[in-house]
Each structure stands twice: as structure tokens, then as C-alpha cells.
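Take this structure first; my questions come after.
A single protein chain has been removed from this complex, and every other one stays in its place.
This part shows chain A:
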Amino acid sequence: MTDSLLVATDLVKTYGPVKAVRGVTFHCNPGEVLALVGENGAGKSTVAKMLAGAVAPTSGTITVDGEPLASGSVRQSRLSGVRCAFQELALVPDWTVAENLSLPDGAPLKGFSQKKAVAAASALLESLHLSRIDPRAAVSTLSLADRQLVEIARALAGRPKLLILDEASSALTPPGVEWLFARIRELTAEGGSVIYVSHRLGEIAQIADRGTVLRDGLVAGEFVRGDWTDDELISLMAGRAAERFFPDPPERTTDAVALSVTDLRSEGLRGIDLELGAGEILGIGGLQGHGQAELLRALFGAAPAVADSWTVAGRSISRTNPVRSVRLGLGYVPEDRKREGLALEMSVGENLLAPWFKAYQLGGRPRLAQERGWIDGILKALSVRTRGPNELAGSLSGGNQQKLVFGRWMDRSRRVVLLHDPTRGIDVRAKQELYRAIVDLAKEGVGILWFSTEVEELVHVCHRVVVLYQGAVADELIGDRLTADAVVGAAVGATGSLNLTTEGVAS
């Protein structure tokens, strides 16, 4: 144990009566990638934050290189060579990439030079093979994936001894993940260590040397490379035998068309033809930033768009806006559940009902009472863990929040539901519950258009997958051609062949 880089002993963290972490012990050797896995609420993020110094442990010790880590100070942590990239991005949206990258080391009394910051940022991005990101661009103008890359770059900038990646790959596309793995291997080759927190078992299989499974704030088990299967890990995380991971798409029973569009043009879209059948689950693949977000927003009317012909449930339209789309029978689960999906200060029930408020009808508690049957049905169908419809949406965990954004469109006679990566950053059990709900919705004849950054979801749960590349349809995959390699291949513009290099990110 003495040669371990990091030793965490019996970490406990309580928030009032809530015990987030109840005694976690693990160590990490130099040059090693240690995975921390567990469901949401298992305590992974709290442990990561304690290591980063963002949260002080209630009891327990952390030593780095034999020296106790000054707890509760991000600055002290950084000085001891610990850097962290968080899932909830810690970048200032209105600042440029360069300003954000210089933020941690900016000594406030030394003054700040825009020119030097840009030069330093360019050099850093260059050295990390991210030169396509403009250091002068405001972070808010970047895609979520690019923002995550910047966040990781910022953590890598200090050549850390210990790098903590807390769900840092959640928005990354396969080539982005490859890029991240290349950086991790560079770091470990130099003797640095990485704590890798992720839900993606495929990534863990690829990169982790060892792993620690957390459940309910305790260590549920440990594993070493090559010595485990997905099912074993899932049952360890969930504390129960795992069910089959992905459900199959349901049998199509009708040829009716739910949505069709030809030559759809919008900002970031270069003429898209698309047809979605009733009861069909159509996956949208591709790298982030190649038009998937724009496609969903355009189809819902959240961004202006025109098309040669455009029908929704058989009705021809020339353009739409969100109000009209909801009336036409569309539903939309947006990318950012906290900002675009929920009113966090309002109740669970009212968040479910948000699209169905009519100015002249009842609202508030009388409406919740009226709709009690529907609300309880949705909460039950999706296994939302909540104290009830009157709990604030903001106090639910991420996965349960996501279920609310999805659930508001269930049993509301939708014709088409547009999903923007609904399973991003939520735990395995919540994912399975969402898969089941999506399949059930399709069984009822709802057309599902589902953009996912997780290729396995597209391959297993969708009838058909359309891959976008630079704002246009690169390939349509169905039947035997629908494989993970084909989706990834088409995503990087190399139809039919697998080409997983960092050039994919740079394109």
C-alpha cells in the first residue's frame, strides 16, 4: 500500500441526515486507471468531489504520495497534482475557451493578457490534438461534446499526477472517447493515474485496469481487467441479477407514416430527407455537432426551418413552432434536462403537466388532483423514485428528472416523439426503464426519432438508423447492415469502413 499514489481510507460524507458515502476505502497505483462504477446516488460523484477537494469528507483520510490531502480545498488539491473534470461542466459559458483554460491558474494579482491566454490555449489545444477548437470562441457557442473536451483539456493542462474524470465522457462521441483514451494512455505512460467514473461499461472494459463498484455509499465489490462481464457488473451495481440489457424493438404493425420531410433546410442542416413510420423507432447517429441536435430542433419548430414537403401524421405543413408542434401531436425531449426540460423549482406533477396547461383551465393543485390518475400512472410506469407529485423536480436525481421530461409525452396521444440523447449520464437501471418506456410507446403506434450518442442503443433498440455527417444523411442502416461498426464508420464519413482515429474529432 505504501507505493500507492492515492489511498482513500474509510471516507464518509453526510449531508444532514443523508449519508451520501458511508465508508469507502480504495487505492490507486501510479500509472493505473481505476474505474469507479455504480448507479446514480451510489456515491461516485461525492467520492470524486472529495478527491478533488470540492467537498470535505465528514470523516476518513485521503493521502496522495503519502501526504495527507488538505480536504475541502480545490486549490490545495490542485497543488498536490490532482485535477478533475466534472460531468456538470464547470466552465463559464460567456467566456472564451482561452479565458476558461487560463481560469484555474490565473493569479488574480498578476494581471491577465488576452493575447497570452489565447497563445497558451492554442498551444495547449495543439498539444492535445484539439486544434480545431477555436480558443477565441465563447464556450456557450460550442457543442456540448466540445465543451466537455475543453473541460478535459483544462484538467489535463496541469500534467496532473492524478486525473479524476467524473462522467467526463458522457457527451462524447466514439471518436471523442478514443481521443480521451489516447490522452489517458499518454498520462499513465508517464506514471500518472486516472480515476474514471462512468456508466459506460464498454468504455470501462477498454480503459480500466481495475475497478471499484459502489452501491449505496459502500464498496460493493472490486474487479480487475478482463475478469468480469457486463452482466456481473450490472448485478453488482444494482444488487440484483441483471435483466437483459437492451429490449428489442417491437414488431411493426402498420405502414402508416408518422412524419415525413424532404429537403429540410435549417442552420446546420443541408437538405435532409426523412420518413418515420408510426410505431417505428428510428435512430439518429453520428458525431455530435453534425446536425442531429439541429434536426430535432428543426422538426419540433424550436429553430426556424423550411422543407420542400413536410407532413406530420398525414397533415401537410410548411413550417412549425413548438406550440403548433405540440398541437400536431409531437413531443420533444431536449438535450439539457435542467435548463430546457424542467422547471426545477416546480413540483414533479406540474413538470409532467407543463405542456398541457391551458391558460383558461385549472392549474396547480386542483389540476394535479384531476390528473392524479395519469400522473401516478406515469410515475409508476417509469419507476420514478419520488416522494410524490408535490416534491420539487429539482430534488430528484438526474435519471429520475430525465424520466419526467420523457413521461410528460406518454399517454397523451402523441404521433411522434423526438428524443435528444435521453439516457445521457443516467444510471443503468434508469436507462433500462427508459428503453422499456420507449419500446412501449412505439408499440402504441408512436413514431420515435431517437438521437443517441451511445451506439449500442441505436444498434439494439432501433428498427433503423440514419447517420448524419456534416448536416446531411451519410447512410441509412437497416437489418444486417445495422452494426456498431457501420454506425461509427458512417459517422466519421467513411461509409462502410471502421476508422476510429483522432482525425474523426478533428474533422
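Basically, a residue touches a chain if its C-beta (ideal position, glycine included) is under 8 Å from a C-beta of that chain, and two chains touch if they have at least 3 such contacts; residues count from 1.
The rule we apply is simple: contacts and distances are computed from a predicted model.
Engineer: Assuming one chain is omitted from the figure, identify its UniProt name from "ABC transporter permease", "Dihydroorotase", "NADH-quinone oxidoreductase subunit K" or "Integral membrane protein".
Structural biologist: UniProt protein name of the non-displayed chain: "ABC transporter permease".
Engineer: Per the definition of touch given earlier, which of A:Y196, A:F223, A:F300 or A:F406 contacts the omitted chain?
Structural biologist: Spelled out, the listed residue whose C-beta touches the missing chain is A:F300.
Engineer: Kindly state which of the options A:A354, A:A381, A:V439 or A:A484 is in contact with the chain not pictured.
Structural biologist: In the complete complex, the chain left out is touched by residue A:A354.
Engineer: Consider the whole complex, including the chain that is not shown, and state which of A:L103, A:M346, A:A381 or A:V439 touches that chain.
Structural biologist: Candidates A:L103, A:M346, A:A381 or A:V439; residue touching the omitted chain: A:M346.
Engineer: Which is it among A:G66, A:P93, A:P366 or A:G388 that touches the chain not included here?
Structural biologist: Answering carefully, the residue with contact to the hidden chain is A:P366.
Engineer: Name every residue on chain A in touch with the hidden partner chain.
Structural biologist: With respect to the unshown chain, the touching residues of chain A are 16-17, 300, 302, 322-323, 325-327, 332, 334, 339-346, 350, 353-355, 357-367, 408.
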